[in-house]
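Remarks on the structure that follows.
With one protein chain withheld, the remaining protein chains of the complex are depicted in position.
Should a chain be cited, it is by its letter among A, B and C, assigned in written order, with residues numbered from 1 in that chain.
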């Protein structure tokens, strides 16, 4: 059976696991106050060309979003996000559980447009009743989006500008950031992202670590007393050095990008094969999530050999499916799948 | 100057104020444990033909919505509401501040349709990832809606049915309930509402009291330990008998309906006059909020004599305006306004 | 029957009620944006000799505490308070419901000592694990306390100093502030309190208004976007001018102090009579709450003529009782009670 359900079906990339094995019996203080974590912070700062950035490590994505957003917002503020944004749909109300409203914007292939942000904020403050409403206090975007699509450099600059103009922080959820960086269509480096976003996170869970997300900010004053907030959110790992060791490895010798590339290569090969077979994409994604419209009988046939996700409800004759590749996908897996098409 | 901005510009209806004066030096225990409050509860039970209903008195609308919704929902649940619903727009995030997500449904003239509720719940549980999402735990509607429109009896029965089928409580925000009851197009009595809704509130603030909302439920098990929750929400009035005295008066000799009728008569007179002048309604409201599309020059001219609300942004040539009548609006006020048209 | 249960058993002081009657049909905008509220703010500023203070009006005490504390604290901070403080005991968890921990200090006759505050903060930051704990972010005191006792000027100055030194705001709950100001032992004027506290509130509910508390701050930057926060806490009164009218009256011609004095006179008369009868006080209170230790048979006998509170559990032979006087207590009530002793 071939598996394309998601990009977190395996453990860690072997180099990362090996490093955990090698350092296993070292004795270090907890909570991220250890040399590995310090080194990981430094390596990430360099990769981001942001020597003054602060870096914090948390365990998972929902946790990271909830903690960062709770850290940035004041009680009267909410977070702007695409209606399809992960925080609005798939985080079990974690943002609201911390007291904050998600203020939704239209999604365009999963993306938020600067024009919509501008319009929202303008309309908000032109409405005389605005003090009775939740103020837009920050902007959340995901990159790649939940549909695998990417912001172009001009788009991110426009979002940066509109956020600056209205003095609201821009926060980027990079759960799958490696797959953006490795995409052929990518126009944004880590340094660009560090420059254009106030806070963002570099996802580890979906790119080779057992778990872990690295929050990076060039404006640490936005997250005052963040250590305590991380603890309060239950997001402080006792053996914090596990996060340090993993990210240290990811950001040594370009491992992060290197292992993401393979996921892109295999995803593109699959897309080309699908198109060659006469099928069409549902959304044209340049990253490791691929969405196709397939006849139901083809879906049923393929299900004998491979696992993948039905995207939304099953249609009358054809349906949308999602295939996800990852750092662990090998070329032969895709070749086998293509053979079965 | 004539005032049609909203329905809470005056103090209390004179009969109610007189009753407060008459009872002012009585000594009673606090927090609603007094004979006036007990009598008010009984009068409301009778008006609702619900002898076993529980009745609680709170001070204001946002407070009531936040407390009731917090009382009904468990932590993993959210509240379904029209995207135009007061709790979603104009309550400063009070629902989210208590940890709950507002799950939005399309609005149809401010109303929620049973079909949309059905569709939402069906789609929710057909999505295999539903345990990662906020479960629809109750339905919120307002009657009249924020646009002055009314649910018909069949519509409320359909909502009741869909809620029953999915075992989620139906909660009705009756901030302006008197103006529904007094409308010529009304098809729902208080008894119908008590029968079809699990919890609802009868608004006092907008119909003649200084303040106060009466929560009525035929299923008190939905609001366990509600006294403590009311206190926790800061919604417990020390001199609770003030609420009792006011509602006691409202529900004696049909005062509640009687004073609402005047608001309807004047609102309808205004609508007829506007239509006769050749203007059109923005939304055809049968209650005390009236929305018209007027040429900007007419708006400017009228603003010399009367106050009213611009509804949304000013248009190029014409704009939408809202006129609100109330129990305190006298026929001569409307006549004067019509004269100026 | 004579009533000494609490100081909110009646409606409003007749002058205040008359003013509500006189202004009842005035039409004003809602939410405190009216001339009466503006005038009340100005009168309070003058009474506090704090021309730049901001004044906000809320409805009740628990609500006010929860909203102010939520406004001041950041998420990683808690509020220091005496273990006997109202927020720690009798507010149904309202502070915690907004996400904040109450950090308790020992109580000395209901009061907090500057030395204990100093010790708490010192010990906190000397503990290396402090980032894992809730930081002391403000100090809450009540004046008079829950036991009727008063802070002396030197005590409040010491609290002010320790708070300044550690940069934590000092907040004073003045639910019964009038009875402090009117006490013979009082050494603190309103101007002193405005100078020494960062935020405090002047209680109306227990001194002649139907309801209402006036929050005063000389540091409005501590309560950013407070209007929205008040709304979010369900504490925004639609007909806000009712608060304005009542406080306008309270702060005209010294009504506030004048009506409090009567409560003190009667309380002191009762104390003297009790002592003369050979009974002892439980706590020597100079304000309108009086605590006595009485033989159970005397308690039972008095209960035939008067209502008052048993304070804590009934003892074997004698028990503690609380008698409360108010602006509405007349000398003849006390004389009648004394006659029965």
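Please note the rule applied: contacts are C-beta pairs under 8 Å (C-beta built on N, C-alpha and C of every residue); 3 or more make two chains touch, one makes a residue touch a chain.
Here the structure is a predicted model, which means the values were calculated and not measured.
> Just list which of the chains on display the missing one touches.
So, taking every chain into account, the missing one touches A, B, C.
> Out of A:35, A:106 or A:234, which touches the unshown chain?
That would be A:234, which touches the missing chain.
> Which candidate, A:47, A:79 or A:94, sits in contact with the chain we can't see?
The missing chain is touched by A:94.
> What residues on chain B make contact with the chain left out of this view?
70-71, 74-76, 98-99, 131-135, 224-225, 227-229, 231-232
> Tell me where the left-out chain touches chain C, residue by residue.
75-76, 78, 89-93, 96-102, 104, 123, 126, 129, 131-134, 313
> Given the full complex, what residues of chain A touch the hidden partner chain?
3, 5-6, 8-12, 14, 17, 20-21, 23-30, 59-64, 66-67, 91-94, 97-98, 205-206, 210-211, 228-229, 231-239, 242, 328
In the analysis below, only the chains that are shown with their structure count from here on.
> Give me the two chains with the most inter-chain contact pairs.
By number of C-beta pairs in contact, the leading chain pair is B-C.
> Measuring centre to centre with CA averages, how many angstrom lie between chain A and chain C?
The answer is 50 Å.
> Measuring from the mean C-alpha position of chain A to the mean C-alpha position of chain B, what distance in angstrom results?
42
> Give me the residues of chain A that touch two or more other chains.
Expected reply: 75-76, 98-99, 131-134.
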